[in-house]
Each structure stands twice: as structure tokens, then as C-alpha cells.
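Working notes, beginning with the structure itself.
Just one protein chain is left out here, and the rest sit where they should.
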Amino acid sequence: MNKNRLEAFSDGVLAIIITIMVLEMHAPEEPTWHGLWQVLPVFLSYLLSFLYVGIYWNNHHHMLHLAGKVNGAVLWANLHLLFWLSLFPFSTRWMQDTGFVQVPVLAYGFNLLLAAVAFYLLQSALIRRQGRDGHLGRALGRDWKGKLSPLFYLLGLAATLVHPWLGLGVYAGVALMWLVPNRRIEDYVAHLHS
Amino acid sequence: MNKNRLEAFSDGVLAIIITIMVLEMHAPEEPTWHGLWQVLPVFLSYLLSFLYVGIYWNNHHHMLHLAGKVNGAVLWANLHLLFWLSLFPFSTRWMQDTGFVQVPVLAYGFNLLLAAVAFYLLQSALIRRQGRDGHLGRALGRDWKGKLSPLFYLLGLAATLVHPWLGLGVYAGVALMWLVPNRRIEDYVAHLHS
Amino acid sequence: MNKNRLEAFSDGVLAIIITIMVLEMHAPEEPTWHGLWQVLPVFLSYLLSFLYVGIYWNNHHHMLHLAGKVNGAVLWANLHLLFWLSLFPFSTRWMQDTGFVQVPVLAYGFNLLLAAVAFYLLQSALIRRQGRDGHLGRALGRDWKGKLSPLFYLLGLAATLVHPWLGLGVYAGVALMWLVPNRRIEDYVAHLHS
Partner (left out) sequence: MNKNRLEAFSDGVLAIIITIMVLEMHAPEEPTWHGLWQVLPVFLSYLLSFLYVGIYWNNHHHMLHLAGKVNGAVLWANLHLLFWLSLFPFSTRWMQDTGFVQVPVLAYGFNLLLAAVAFYLLQSALIRRQGRDGHLGRALGRDWKGKLSPLFYLLGLAATLVHPWLGLGVYAGVALMWLVPNRRIEDYVAHLHS
């Protein structure tokens, strides 16, 4: 089975998730710089969720690039990932509407954690399909980023118990770590073609 | 006529349907675990509708994979299916906003039933176009799942008359039955290539 | 310049237009059949707009199928068409929210008329690019449907002055006329391949 339509559908869903979050951002009520300043936390949390969806799209792109054919297990693992990503607008909005207090920030962190787990499961399904010696398995190598991320999210959850903004800082840190594109895979591809 | 653009358009519509439903989920008003707990039924019904759209996408993907060229009848049968699927956000929201009482849960069941009928009509149009001995007709074989689903939805409607949650349980059961991917078609394709 | 990306972008916009209209349909407030019955006009106008977007997608699909390469004029004529189509959710909602009285129904008719004109302009730009003896020019032939539609919309506008539902009946009639797929083009393609 061909992976093109899986990519197309995932692109569609990710494109919509990344875009509809802007519908949730309430415009400031007063038309002043002060009004805009007051929505700064909302704006920053939009930026954070935008970054996360962008990172997932980017990594999904790289991962599928090296994957071979897909099977039913991959289709469902992919849909499972899209499910947790589709909740980003919901959990982002809850944080925004309630002023970034503890429980919604924890819920946002759990959402990040579950999406990371779902990504890991999808990656495993792809590697299982292709064999550990396939392109994907070899390009990923030790995959320390993928393995560290869940730990960082747990750290972020713990930090949220101290103070919500501390937790959000950890989540933002993980995003920054991922902003560096998946060089393992890029290097591997460059190596393949050399 | 080529089926690629039909797939692309359907993917787009399904990707949007599956994603905008999250816009309809109201975030809990109080920022507590108790608030989150109170939206659990809303969350579960979102999950159910997400699963159904995912199942339709999956089966649509498998079905079109084996279909040949498409004609006008197929285009309209596909649009007819998309129409009933596009009402999922509407019927899901009505259930959620009214606390899962009888009439909205029945309406949701009718929506599921009509989407299943529309899928059957699309499948028939594709088989008619290709001939019963074509790949699709042979891969489907007896198609017991496709034939049983409408009966199960009717059962779900009857169960809703007893209690709405019983009906929702039946609808969830049908979704679980479909979660197993269309192995008939996968087996057939594997067989083709062997 | 290649037409694939033009098709992909148009498919995306049309898929979103056709789907977000469901967000505008307010669910009935009371969870009863009577409540559902009361939103029947809203439902029917959703169906009408869904049909129109479906018809435009279908005809767009057929038209581009025979078109050759595209140029800047075609890109802008296409965007112009998408603009008027993007207003369908707006004009549909205005009718729905105000109970289908005269002025909003007239505005809806003007929207249909302007979309038809925009489609005609896009078609002309494609034919001009390809030459009247190109595939598209010859497949369209006399194009009586394309020429009659604007007249019918004008008739619908006049009928709306008598009674809004009469006007809506005319608009629905034009939709039914178009539901028959563009057999001119299908026949022409069949002829090409025979």
C-alpha cells in the first residue's frame, strides 16, 4: 500500500490543526497597545502550539520519507498520533481561557506527552514493517531526542506543580531542542546519495 | 477520468471534518480536574466521531486503491457520502450540548446509518464501473461487515429507545468491529503481488 | 506552468468551504424531534449550498482535466472564482439567521450569480490560453448550461421579489440541472480515447 495518501491526509489534518488554533485566540477587547499586551500570554501559547505542530509535521515528513510501504497497523498508529495532535487546540484554549493556572497547564503537558508516545508508536510500527536494518531504523540510530522527550515532558509536569510558568518553560525548551531539524535523517539521506 | 483528484478532495473534506469537531468541544469552565471530568462524555463522543471518520477514511483509502477509473456516477456517490459525513460535527455537537438524551442520540445513529448506506452506494457504483470480476468486487467477497453494519445501527437505534448510553455502546461496538483494518482487501492485494 | 498545484489549492479551498458551513448550523436548542423539525429550513439551505460547492468542484474538475498549462491570468481568474465561492458560508448563514426573508435571499442569489460569472471568466481564460480549437473549447461546444445559468439566477432574483421561497426554488432548480455531470466533457473524453 502506498504512503502518498497517508502523507496527504496527515498534511491536511496538521494544516487544519495549526490554522484553527488562531480562531480560538480572542482578539483584545480594547483597541489599544495595552489590550494587545494583555493577550501576550495567549499569543505566546499559540506560538508554542504552532511550533509543536510544525515540529511534528517536520519530523513526520522526515520519517515517512525513509519509510517504505505502509500497512494497516501504520494507518492506525498514524491516526492515533493525529488524535492527540487534534486535541492541541482544545488544551491550548483551556490554558488560555483560564489564565494559565496549574491544572490546565498539566493537561497541556499530558497532551504533549501522549502525542510524543503516539509518535514513538508510529515510528516503531514503521520500523517493524521495514525491519531494523531498513533505512528508517538505521537513520534514527540511538534516537536520543525521541527517547529524552517523554522524560522532559514528565519533568515539565513536575515543574508545573511548582509553578505553571516553569512547566511552560520546560515545554518550550523541548520545542527548541526539536527546532533543530532531524539531522540524523538528513545526514543519512545525504550519505545515501553520496 | 482519474481518481487522484477525487481522493485528494475526499482527503481534504475528511481531514477538515475530523479536525473541526474539536472546535465544538467546549473547554471546561473551571480549571480543575473536576471540570475536566465533567467533560468526559463530551470527550468520549469526540473520540467516537473521530474514530468513525478515521474508519471511513481508512476504508475509503482501501476501496479506492483497488478501484479503476471513476465516472460521473462515482463522483456524485462520493459527494453523497461526504455530505452525511459532514453532518457528524453537527449531530455530535447536538448530543454533547443536550447531555446525551434520547432524541439527539437517535439522530446521531441515523447519521451513522445514512453514512453507511452512502458508503455502500459508492462501493456499488465503483464495482458497477469495474465489473463484479474486477479487483474491488473480488477483494470484497461476501462483504459481511458492510452488510452487518446497517443492521447493527438499527439495533443501536432500538437500544437507544431503552437507554441512550446503551445505544452509544452499540455504536461504539460497531466502530471497534471496523477498527480491524480491511484485511480482505489487504490480503487480496498481498495475494495479487505474490 | 503546471496545473497540479492550482487543482490542489482549489480542492483545499473547496473542501474547506463545503465543510465549515456545518459549523454555522446552530443545533436545535431543545433535544426533541420538534426542535430538529424547526431547523429543517436551515438544513435544506445547507444542503443547497453543499450541492452548489459540489457542483463547482465537479465542473472545475472536468474543466481542468481538459485544460493545458496555466498562466498568470488563469491563476487570478481561479482565485476570483474561489473568492465568490468563499462567500457562500457567509450568505448562507445570513439567510439562515434571519429566517429566509427577502433581502438575504436576494444577496444569496447575487452570490450564486457572481460565482457563475467568475466560473465563466475562468473558463474563458482557459480556452483563450489553449485556443478555441483546443480540447476544452471543443468539448464545451455550445455550452448552453453555462450560458443559461446566469439567466436562471436573474429569474430567481426576480422570483425572490415575489416570495423568497419561490426564489430559493429556482436556485434549487438550477442546482438540479447541474447535478447531471458534464456529459459533454465526459463524452468528448470517451470519444478521444475511442
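Couple of notes before you dig in:
Each chain gets a letter, A, B and C, in the order it is written, and its residues are counted from 1.
In the analysis below, a contact is a pair of C-beta atoms (placed from the backbone, for glycine too) under 8 Å apart; a residue touches a chain by one contact, two chains touch by 3 or more.
This one's a predicted model, so the numbers in the text were calculated from it and none came from an experiment.
Contact with the chain not shown here comes from a single listed residue; of C:L47, C:L79, C:A158 or C:A172, that residue is C:L79.
Interface note: of C:I20, C:L66 or C:L157, the residue touching the hidden chain in the full complex is C:I20. Panel shows chain A; residues 7-8, 11-12, 14-16, 18-20, 22-23, 25, 27-28, 30-33, 35-36, 47, 50, 54, 57-58, 61, 65, 179-183, 186, 189 of it touch the chain omitted from the view. Mapped onto chain C, the interface with the missing chain covers residues 1-2, 5, 8-9, 12-13, 15-17, 20, 23-24, 71-73, 75-76, 79, 82-83, 86-87, 89-90, 93-94, 97-99, 101-104, 107.
Definition applied: only the chains that are shown with their structure count from here on.
Taking only C-alpha atoms, you rotate chain B by 90 degrees to land it on chain C; that is to the nearest 5. Chain A and chain B touch with mostly distinct residues; of the residue numbers seen at this interface, under half occur in both copies.
A separation of 37 Å divides the Cα centre of chain A from that of chain C.
Multi-chain contact residues of chain C (touching two or more other chains) are listed as 12.
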